[in-house]
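Only one protein chain is missing from this complex, and each of the others stays in its spot.
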Amino acid sequence: MVPISYYLVLSAILFACGVLGFLIKRNVITIFMSIELMLNAVNLSFVAFASYWQALSGQVFVFFVMVVAAAEAAVGLAIIIAVFRTRQTLNPDRVNLLKL
Amino acid sequence: MAMPLHQFFTSTDYLLSLPMIMLALFGMGVLIIDLLLPPEWKRANAWTALVGLVFSAIAVYKVQIADRIAEAHGQAGSFVGFGGSLVADRFAIYFYYLFLAGAAIAILMSVKYLEIEREQHGEFYALVLFSVIGMMCMASGYDIVLLFVGLELMALSTYVLVGFLRRDQRSNEAALKYLLLGAFSSGIFAYGLSLFYGLAGSTNLGQIALTLEQHFLANPKDPVAILALLTTATGLLFKIAAVPFHQWAPDAYEGAPTSITGYMSVAVKAAGWALLLRIFLYMLYPLRPIYLPMIIFVSLATLTAGNLAALTQSNLKRLLAYSSIAHVGYMLLGLVAGNTNNASSTGIKGIMVYLLVYTFMNLGAFAVITSLRRRDIIGDEIDDIAGLMFKAPTEAILMLVFLLSLAGIPPLAGFWGKYFIFLSLIESGHYALATVAVLYAVLGLYYYMRIANAMFMRRAETAEPVSLSPGLRLALAITALGTVIIGIFPEVFLRAAAWSLSVPQASAVAGLLK
Amino acid sequence: MTPIAPTFFFYFLSAVALISAILVITRKNPVHSALALIVTLLSLAGLYLMLYAPFVTGVQVIVYAGGIMVLFLFVIMLVNIERAMKEEEFNKQWIAGLIASLLLGGLFLAVYFKGRAIFPSEFTKIPEQMNTQQVGMLIFQNYLLPFEIASLLLLVAIVGAVVMAKKKLS
Partner (left out) sequence: MPTGNLSVTTFVIASIIKIAIVLWVLLTAVAYTVWLERKVVGHIQNRWGPTRVGPFGLLQPLADGLKFIFKEDLTPPYVHKFLYILAPMLALSMSLIAICLIPFGNSVNIAGMNIPLQITDTNIALLIILGITSIAVYGVALAGWSSNSKYSLLGGLRASAQMISYEVALGLSLVGVLILCGTFSLHGIVEAQTGTWFGFIPKWNIFKGQFIAFFIYIMAAYAETNRIPFDLPEAETELVAGYHTEYSSMKFAMFFMAEYSNMVTVACLASILFLGGWTGPVFGPPILHALLPIFWFALRVLFFIFVYIWVRGTLPRFRYDQLMSFAWKFLLPLAIANVMITALVVALRS
């Protein structure tokens, strides 16, 4: 049997990968994918905990996280299309009318 | 397996969710009616949405009455619905009213503005209503699932509202930045929640708090609990735009339609606060010794960065964005007040009052900025407000009132917010913090007065008159009255704030659930 | 039924998940990133199965791998990626970002190694025969309100996507 903490370690590494991608990538779509990676790390730890507690509520939370991810992706990609239409680039460094 | 319906959805559940049901019905109604309306009648959507808000307020009032009756019968003053995932206590009811008021004023401000931008669509009003539902879940959720879903409902609606001027590069750029950082912070927040779930094995706030209490007595420096606290708090601080997680706010505020900027700075921010207070006071109170130093650091950083950055801004919306960051710093001080084991009730009351007065004065300021938007003039630079006194004296004077209130000058409403925060700091012995906060309040006066200076001392750049639609007039009247009346006759409102906190605290609610 | 060779499958699936997760953030071509992400998602689905969560597995494959990622691919194909390919891959602060996330990952790992005592290594299985039914019952009892709110969330997503992506509204 694999201990529960192994799953948590995996989830932590995936989460860190997601954060890394979010911080360093230049392409908006890939940045978005990094966020999905983070959410998946969250899901993995929820499922692991659900199985540890023998409670299904963690799995229910995962279900809702997936709904949220789907909704976020739909709106986010639509916004990306809108930005692309007015500006023809996907590099957030070039999206710079507003100073940061 | 098959169970009767009334076990899934009781009459209490119905009563407690009625405010949300009303908003959902009217939101969908707006979407459908929008299809039937000819283009020149599109503004009717705003009235539909306002009626929806009124109906929702009536439903909230019903909940309040039920609460009063329950109190008369000697029952603890909070309702629990949906198997413990929703608690419509007084805390929630107070925030319900706040959200509804913020949304109503924002809608009044939007009608004319959207027409000028040629983006008058029913979707806008529907999204405002839906975002209020999300906020309500954030204020009354007693289960991390509901809190998370509510947060996302609000956030998602707001992303779209920020980018609603699709042909405007700044608007959709702001939406993109807001969405990326919002989704990122939601991810971090959810990770923290997953760790709390792992520690407690339940998604219910009360259960988690109880487990944390026991767990924390056993091992006070448990690394997993601390990591969970750090990640959850990071997500929450992102949502209320506290330094160092504030970078999205100025961009999103500047690019968004002005009325939505106002809405974001009051209602969305209040919802973020509702969530933060709900989690910190009801779920994480056992961890207070650990989070206290963190909050002190964040509040000082927020005050410093917000106030200093506001000094140099030339764009009105950006300036107010930084000033709203600074206000978050003051409110965080209210959370700091108290000793290591208990938050001071004066401090929390200060936050509640602050959020209330901030709703009126900040929306008022944004209403004035909205009125500067005319054909061909974006009207959000300080230069655009120059000489307002000579073009529209009423508006200039109202703006002055709002600015003074924002700076915290008595007898205006903003004073009372700061007063209670400072009072709570002094009561609980945080003298150094109180001194710093007062100094920053003086600094704040300076940049607010820069705007006033431009309005009264400088000549107008263009001769173009300032337009005032009926909706905007109404919005200005409400916010001005609110600012002045709360300032002069604060008793009623202070009592309301105290009332909102008169619920038995977390442990009692947890007891109710059993 | 007990899974066959759980240790092997755990290491295999997590290795696949990790490698493809690293590919997601290192590939220059967004299509390759998307494919790597799909592989991560599928291997995570396998891990869910090992944690006795068949319903989550199914939803992960259908919604995540089959729905969300198709949307990603779609948008990548719609916008001109040739131009994006010519731009640099990482932004200027990539070293700072790398250090920050290494620190973050290190923190997480340190916490798990220190806090391992809380989570015992053995956990018993939950019966998976009725998993879907039980999750369903839970959603319609304790989580009824979040479920309804989720429907509004999806409505907002639809409306929002139409508002943002449509060239001309009405």
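Order as written gives the chain letters A, B and C; numbering starts at 1 within each chain.
We take it that a residue touches a chain if its C-beta (ideal position, glycine included) is under 8 Å from a C-beta of that chain, and two chains touch if they have at least 3 such contacts.
Predicted model only: the values in this text are computed from it and were never measured.
Q: In the full complex, which of C:F10, C:F55, C:F108 or C:F147 touches the chain missing from this view?
A: Considering all chains, including the one not shown, the answer is C:F55.
Q: Since one chain isn't shown, list which residues of subunit C touch it in the complete complex.
A: Residues 1, 31, 35, 38, 42, 54-55, 57-59, 61-62, 65-67, 70, 73-74, 77-78, 128-129, 131-132 of subunit C touch the chain absent from view.
Here is the rule we go by: only the chains that are shown with their structure count from here on.
Q: Among the chains, which one keeps its Cα centre farthest from the Cα centre of subunit B?
A: Checked the centroid distances; the maximum from subunit B is C.
Q: Where the CA atoms of subunit B average out and where those of subunit C average out, how many Å apart are those spots?
A: Centre-to-centre distance between subunit B and subunit C: 30 Å.
Q: Using the average of all C-alpha atoms in each chain as its centre, how far is it in Å between subunit A and subunit B?
A: Roughly 25 Å separates the two chain centres.
Q: For subunit A, give me the residues that contact two or more of the other chains.
A: Residue numbers touching two or more other chains: 8, 15, 18, 32, 48, 52, 57, 60, 64, 67-68, 71-72, 75, 79-80, 82, 92.
Q: Residues of subunit C touching 2+ other chains?
A: In subunit C, 108, 112, 119, 142-143, 146, 150, 153, 156-157, 160, 162-164 touch at least two other chains.
Q: Within their complex, state which residues of subunit B touch subunit A.
A: Result: residues 144-145, 148-149, 152, 156, 159-160, 163, 166-167, 169-170, 172-177, 179-180, 183-184, 186-188, 190-191, 193-195, 197-198, 201-203, 247, 250-251, 254-255 of subunit B touch subunit A.
Q: For a test of understanding, state which residues of subunit B touch subunit C in their complex under the given definition.
A: Residues 1, 7-9, 13, 17, 20, 24, 27-28, 31, 34, 39, 81-86, 119, 121, 123, 126-127, 130, 133-134, 137, 143, 145-146, 149-150, 152-153, 156-157, 159-160, 163-164, 166, 172, 175, 198-199, 222-224, 226-227 of subunit B touch subunit C in their complex.
Q: Quick check: in the complex, which residue numbers of subunit C touch subunit A?
A: Those residues of subunit C that touch subunit A are 6-7, 10, 14, 17-18, 21-22, 24-25, 30, 33-34, 37, 40-41, 44, 47-48, 50-53, 55-56, 59-60, 63-64, 67-68, 71-72, 74-76, 78-81, 83-84, 87-94, 96-98, 100-102, 104-105, 108-109, 112, 116, 119-126, 131, 134-135, 138-139, 142-143, 146, 150, 153-154, 156-158, 160-165.
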